[in-house]
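The complex appears here without one of its protein chains, the remainder shown in place.
Order of writing sets the labels: A, B and C. Residues in every chain begin at 1.
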Amino acid sequence: MKVRVKLFAAARELAGSDTLELEIADRATLADLRLAVAKEFPALQKLLPHTLWAVDAEYAANDFVINGRSEIALIPPVSGG
Amino acid sequence: MKVRVKLFAAARELAGSDTLELEIADRATLADLRLAVAKEFPALQKLLPHTLWAVDAEYAANDFVINGRSEIALIPPVSGG
Amino acid sequence: MIQLTHEPIDTATIVERASHPQAGAIVLFLGTTRELTNGRQTVALDYEAYGKMAERKLAELEAEARRRWPVIECIVVHRLGRVPPAEASVAIAVSTPHRSDAFAAGQWLIDSLKRDVPIWKREEWADGTTEWVHPGLVNHRDTEDTEKKTKSI
Partner (left out) sequence: MIQLTHEPIDTATIVERASHPQAGAIVLFLGTTRELTNGRQTVALDYEAYGKMAERKLAELEAEARRRWPVIECIVVHRLGRVPPAEASVAIAVSTPHRSDAFAAGQWLIDSLKRDVPIWKREEWADGTTEWVHPGLVNHRDTEDTEKKTKSI
C-alpha cells in the first residue's frame, strides 16, 4: 500500500520535501510507518522519536491502523504562540 | 482646632456637601474625629463604621494625631475597576 | 504609566505603549460596564475619584508590580465620569519577557486597584434611580429586594 506523509518545519527541511511517499504493508500501523520512515529517510532519524502522528488532521496513537484514504502528517514538537 | 474633611461618593451625597468643617480638640486623633462627625452629621452615621481615613492622600490609622495642616478625607468602601 | 481620564479609553494606543522588543507577552485587561447585574439593567456607570490619592495609589501599585515581576511596560488607565455598557472603565496593560508574569502582574494590578484605589462607581439603573456601590454596605434598596424575594418563595 502506498502512503503519503505530510512534513512540517524541521522535518520538512531535513527531508528536503513537504511530502514523503512510502510503500507499507496492508494493515500496517503508525508505529510500523515510523520504522519505515526511519529506514528510508535517514535524515529524519534523530527527529522521529520526538514526533507525533496526525491522521486526517487529528492526533492519532501509534497503534492506529493505516488505510489508504487518510491524510497522514508527521508532527514535530510544536512551538506556536 | 478647625478641620475640614473631604467627602466622596455616598458620603458626599448623604452630607449634601463635598467638605465637612468641624471643631475638634488639639491633638485629637482620627478616632476622635469619627465620633465628632457621627455626632454633628447624623446622615453619615450608618456609613461611618465602613469608612477609612486618608491623611494627605494616604491611608491613615485611627490613632493618627490630627494637625491643622493635613488634608483629611473620608474614604467609603471603594468600587473602582 | 498611570492615568485618570474623562475620555473613552483608547486601547490601541495602550497596547502600542506596552509593546517592546524585549517583551514576549502583553496582557491587557479591560473592565467594561455590564448591562445586567443580578437581573437589573444598568444604563451607565458613573465613576468618581479622590484624584490626587488615586493617582498616588496607582503609581504605588505600578512600582510594586515592577518589584514583584520583570515588568517592561505597565500602563494603568481609569476612566472617570459616565461609562455606558460595553465601554471600558479601566485598562491595565503589562508587558514582560514571558507570559506567566504578564498574567500574574495584570491580575494582581486589577485586584489591588479594586481593593485600594479611592475610586467609586454609581449605578445608573434603567428605572431612573442611582446607587453608589460601596462593597460590604447593604443599602436600603437591596434590603427591600431581599425581603421581597424571601416573601415570594
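Here is the rule we use: contacts are C-beta pairs under 8 Å (C-beta built on N, C-alpha and C of every residue); 3 or more make two chains touch, one makes a residue touch a chain.
Everything numeric here is computed off the predicted structure, so don't read it as measured data.
Q: In the complete complex, the chain left out here touches which of the visible ones?
A: A, C
Q: Tell me which residue among C:26, C:53, C:75 or C:133 touches the hidden chain in the full complex.
A: The one listed residue touching the chain not shown is C:26.
Q: If you put the missing chain back, which residues of chain C would it touch?
A: Touch set of chain C with respect to the missing chain: 11-12, 15, 19-36, 85-88, 95, 97, 99-100, 102-103, 106-107, 110.
Q: Can you list, in ascending order, the chain A residues touching the missing chain?
A: 6, 8-10, 13, 47, 50, 54, 57-58, 73, 75-81
One rule holds in what follows: only the chains that are shown with their structure count from here on.
Q: Taking the mean of the CA coordinates per chain, how far is chain A from chain C in Å?
A: About 50 Å, centre to centre.
Q: Could you grab the centroid distance between chain A and chain B? Build each centroid from C-alpha atoms only and quote it in angstrom.
A: Inter-chain centre distance comes to 73 Å.
Q: Just give me the whole-number Å value for how far the CA centre of chain B lies from that of chain C.
A: 25
Q: Out of chain B, which residues touch more than one other chain, so two or more?
A: none
Q: Quick check on chain C: which residues sit in contact with 2+ other chains?
A: Expected reply: no residues.
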